[in-house]
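Heads up, one of the protein chains got dropped from this complex, but the rest are sitting where they should.
All chains are identified by letter, namely A, B and C, in their written order; residue positions are counted from 1 within each chain.
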Amino acid sequence: MEHQSHLLTWITFLPLLGMFVILATPGRAKEFIKQIALISTLPSLLLGIVMISRYDPAGGMQYIARHEWIRSFNIFYFMGADGISIPMIFLTVLLCPICILASWGINDRAKGYFALFLLLETGMLGVFCALDFFLFYVFWELMLLPMYFLIGIWGGPRREYAAIKFFLYTLFGSVFLFIAMIVIYIYTSSFDLTKLGAEIAGTELHTAVGLKWWLFLAMFVAFAIKIPAFPFHTWLPDAHVEAPTAISVILAGILLKMGTYGIFRISYPLFPDMALAFALPIAIIAFINIVYGALVAMAQTDLKKLVAYSSISHMGYVMLGMAAMTPEAMNGAMLQMFNHGCITAMLFLLVGVIYDRAHHRDIDGFGGLAKNVPVYAGISCVAFFAALGLPGLSGFISEALVFLGSFPVFPWITVLSTSGIVIGAVYMLWTYQRMFLGPLNEKYASLPDCNVREQVTLYPLAFIVVLVGIFPHLVLNLFSPTMSNLIDLLVK
Amino acid sequence: MGNVESLSYFVPELILTVAILIVLFADMFGMERGGFDLPGGAALLGSILALISHVWLYSQPATMLFEGMIAHDMFSAFFRGFFLLCTVVVTLMTMYSMEVIHLKKGEFYSILLSICIGMCLVASAQNLIMIYLALELMSLGSYILAGFSRRIGRSEEASLKFVLYGGVSTGVMLFGLSLLYGLTGSTDFSAIQQVLISSEKGIDLTAFTIFLLILVGVGYKIAAVPFHFWAPDVYEGSPTPITAFLSVASKGTGFALLIRLFYSTLLTRSPAGGFWVEVGDIDIDWTFHLAVISALTMTIGNLGAISQNNLKRLLAYSGIAHAGYLLMGVCLLTDVGLQAVIFYLVVYLFTNLAAFLVVIIMVDTQDEEGMNGVRGLWARTPIVAVAMTICLFSLIGLPPTAGFVGKYYLFVALLQGKLYWLAIVGVLNTVVSLYYYARIVKAMFFEPTYTEEPIRVHPVYAGLLTALVVPVLYFGIFWDSLARYARYCASLITY
Amino acid sequence: MAVGLEHCLVVSISLFLLGVFIVMTQRNGIRVLMGIELILNAANLNLIAFNRFLPNTDVNGSIFAVFVIILAAAEAAVALAIVLAIYQQFSTVNLDEISSMKH
Partner (left out) sequence: MHTYELLAWLILAFPLLAFVIQIFFGKRLPRQGDWVPVAAICCSLFFGLILFFMVIVGEHDPNFVFQVSYPWFSGGSLQFDWGFHIDNLTAVMILVVTVVSSVVHIYSLGYMQGEDFYDRFFAYLSLFSFSMLLLVLCDNLFILYISWELVGVSSYLLIGFYFWKHSAADACKKAFITTRVGDVFFFIGILMVVLYIGEFNYTKVFEAVAHGELTGWVLTIAVVCLFGGAVGKSAQFPLHVWLPDAMEGPTPVSALIHAATMVAAGVYMVGRLFPIFSASPAAMLVVAYIGLITAFFAATIAITQTDIKRVLAYSTVSQLGYMVTALGVGAYTAGLYHLMTHAFFKALLFLGSGSVIHAVHTNEMPSMGGLKKKMPITFWTMLIATLAISGVPFFSGFGSKDAILAASLEFGMTHWLHMPIFLGLLLGAGITAFYMFRLIFLTFFGEAREPKRYDHAHESPYSMTVPLMILAGLSVIGGFGLYGGLWFNHLVVPPVIGDAAHHAAEGHGAHGSALAHYGAMALSILFATGGILLSYLVYYKKKISAEAVAGRFPVLYNLSFHKYWVDELYGKTVIAFVMWFRMVLARFDNKVVDGIVNATAPALRGVSSFSGAWDKYVVDGLVNLIAIVVQAVGAVSTLIQSGVIQNYLMKVGIAVGAILLLHNFILRIF
């Protein structure tokens, strides 16, 4: 047994500790609760930074904690991090304090909100840290519950509908994952994600191609719903629109990544041969996601819905990259996961800022805002340009890598998908124009600009967007070796 | 084992019998002091003592008692514990429930305890006569208790439906038992099994008919489709503690009966171990038939629950659905399947009793069984709302609740048996069930309430609720011990 | 022609089906109860007949029948008590009218 590390355990469960503190606090002390919530996310962030700084990209799985959990089923409490999870963990611990800050305006039943939020953080971190399939699944589902309440209680007018839709949809997907997990367990008697691939190769499951096909499909459906891949995406616009700002940020910034993370972490290593068989369908779905998402985004008048559909489009790049399985494409996909997390988080935070002031999100209801809210307009400009893939900002590098990597494998799909670049520019700029340019809408002549709290939430993300745009290797190097191992496994 | 020696294995039942007597005496002399419910206290004490004494029996080796009339094995021990625990909880519920508080408590408790004895006997019976006797012992008591409510009209209607439906079902089952006797010439399970093993070909249809007739009785007990019709009406009309009792203990009895009777007569343990096969030359795909019933049961249960507004009725349908899930484990005819059933039953006990306890609290405090009663519950009593939520998530089967682990165990068994289609039906049903369970959650958390006035929950109820919900969470995370316990208990006495 | 097992079985099955027919069709609660009695007695007849005619049977069949008779009486008592209570409540024993809970 190798050296045990408690780092990931601390990162994951410290927010939970905060949750209990909040639960023990009387609900009237709202400011205090918010402060506790913020404080309990910070240690995870610090530890996350420590984690990255000590991480050795070439060193394989690190920070391993492995303890027996359920002996009867060979289930372990098994946590660890490699290149695939490190950026996601970092993204999570980064976005959570930001989201707490963005939720500062929540005063209705604040105790419940922040307690659930911290539970959500634990769930998300658990998903990214877990290396035991069962543990993974537990966190995967655990995350649903707080999300359901956070949307359902603190959401917009149609929150109940959105919450239940989100819940039903994702549960529908996860039950298939559940079945696949059990079937794999039955064949291998193991839940160890680091070894399952090899173990499957050693059992009769290896030759049962038909069954493997179904298993891969089952898992793909589960992950595709989270991504969300066409045609499983319709929960997303509703959930995003109705969710409170911070929850939209989490949804788009982290939850969507879980789908692709799951494919990288589970589907591909477990069934490399099926991954190849599914590559083309995934690529086609990716193309549909990119173009369809972008076109539908263009048709939206609700700013939040537009951003939501743009997420569908951007996650298409991730899928295109993962379908191509070349080093550039896979690295691009992984980088796109990270970048989209930051960019879309910014976009949703920006939507939240304007919604807090104007109390609506109708794009056409604004106009000329650049004149009186220059800071807001400036940050929006950065975010919008990052979203449309402007060089120098992070989104570009990942999209370019995806295209470069997938072009040799799927030339036509890639060429067709590049139209997403133009459509992306069209809807982003058009939106920018309708909101910020043109004559000032007199209704908003005295709109206050971003306050300090909002700027604090936005600047770190903007900084990362620019930083990664200029120095992409800061993030790329984290997972590049892991990805090349994965590719070796796939194209072996 | 002879009758006298057998008594030492019969201590819990004897304690219950003594408790019944004490309850009756206490009631007769009207010994109620300071508002304390003495008969209830006696019943509670008796059932707790029985439960404690029962623990000792686990260490005893499996054996036949009372000249082969009943068996002592881990399986029956498990169910005895199950029923006793259930009785303890239901007694506590009853003691503080407003629904039955003004009625003749003595009768109520004595009948409850005698039902418990009947159930214990059903789970361990090794003889057709014993089975019938035990079943009638519990059924007759249940009919009466179902009518024990101050909601006069509905309770009596429930009672009538129950007695007629139950009478017919057990009658049909009895007819089946008589045919089984005719086919084999014996009422003893081991003898029946031996005869069937050596039987010649061509009795498939007879065997199937007998099975079907017996299934009418068993299916009625576990509320399996198409024998489930009574459940929603009776659950709705009965006093809530009894509904809770019926939904958990009575269902458990049905499963104990099904497994005991079916596995020890029409099936035989495979020499390879780990699973059961048809006896002799009877060539009937039992798994398929039970699997179809299981699929129908969970589907109709879940679909039926969707449009319910009465919580008790909703939980009745949910109970039907869960019978379907449990049948998945039964139909596999494997050890793992049995373990899964046992595991699931434990989880179901805590979860469902807790859910019904919340309903009792609703009924007591607001006189409201409908969805309206729980609207905005979070604002009024957060603890109860959270507890109910945990129960509902457990019923859906979401981690980190025990319900998830129960489902997990069931599906492991199911997929080991390669019953993929049933697994798909099962998980899809899980998704469907989310819809109506979430409606309750939604009502509790998302919907406005007409009053913000806090609900005062009786401390006993609060304690009981906690005691029921904590295991739901605990077993959701640390369930290794429970899994091992299930493995330990899933051993039927075999010949 | 001596009375044999077949004759008994024909009678018992007829009784059973009759009982089933009654419980399925009769609207009067008391009559349904009588149908149940028929079903039980059909089973009883079976038990006795098997015990009498089949070789290699133990006496348990007859004992079973005795128990059934006793329990049938008990069940009838309970059921009649309930029907009585129903009559007090609804002033009818027509089962069609006792259906406040449905769907």
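In this section, a residue touches a chain if its C-beta (ideal position, glycine included) is under 8 Å from a C-beta of that chain, and two chains touch if they have at least 3 such contacts.
Note that the coordinates shown come from a computational prediction; the quantities given were computed from them, not determined experimentally.
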item: Missing chain: touched chains present in the view; value: A, B, C
item: Which residue of A:T25, A:Q455 or A:S484 touches the chain not shown here; value: A:S484
item: Option from B:F275, B:Y435 or B:Y474 whose C-beta touches the chain left out; value: B:Y435
item: Absent-chain contact - pick from A:L7, A:I227 or A:V296; value: A:V296
item: Touch with the omitted chain, as defined above, among A:I186, A:I354, A:A370 or A:I413; value: A:A370
item: Residues of subunit A (touch criterion as defined above) contacting the omitted chain; value: 161, 165, 169, 230-231, 233-235, 292, 295-296, 298-300, 326-328, 330-332, 368, 370-371, 374, 385, 390-392, 396, 400-401, 403-405, 407-408, 411, 414-415, 418-419, 421-423, 425-426, 429-430, 432-433, 436-440, 471-473, 476-477, 480, 483-484, 487
item: Sites on subunit C contacted by the missing partner chain, in the whole complex; value: 20, 23-27, 32, 95-96, 98-103
item: On subunit B, residues whose C-beta touches the chain left out of the figure; value: 160-161, 164-165, 168-169, 172, 204-205, 208-209, 212-213, 216, 226-227, 229-230, 232-233, 289, 299-300, 303-304, 306-307, 309, 432, 435, 439
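In this text, only the chains that are shown with their structure count from here on.
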item: Topology of the chain contact graph, where touching chains are joined (line, ring, star, complete, other); value: line
item: Per-chain CA centroid nearest to the all-protein CA mean; value: B
item: Where subunit B and subunit C are represented by their mean Cα positions, the distance between them in whole Å; value: 26
item: Chain centre separation in whole Å, for subunit C relative to subunit A (CA means); value: 65
item: For subunit B, residues that touch 2 or more chains besides their own; value: none
item: Multi-partner residues of subunit A (at least 2 other chains); value: none
item: Subunit B partner contacts - residues on subunit A that touch it in the complex; value: 69-73, 112, 137-139, 141-142, 144-145, 148-149, 152-153, 159-160, 163-164, 167-168, 171-172, 175-176, 178-179, 182-183, 185-186
item: Subunit B residues touching subunit C - in the complex, by the definition given at the top; value: 127-129, 132-133, 136, 139-140, 143-144, 147, 152-154, 156-161, 163-164, 167-168, 171-172, 174-175, 177-179, 181-182, 185-188, 191, 232-233, 236-237, 307, 313
item: Interfacial residue positions of subunit C with respect to subunit B in the complex; value: 12, 16, 19-20, 23, 29, 32-33, 35-36, 39-40, 42-44, 46-47, 49-50, 54-58, 60-61, 63-64, 67-68, 71, 74-75, 78-79, 82-83, 85-86, 89-90, 95, 98-103
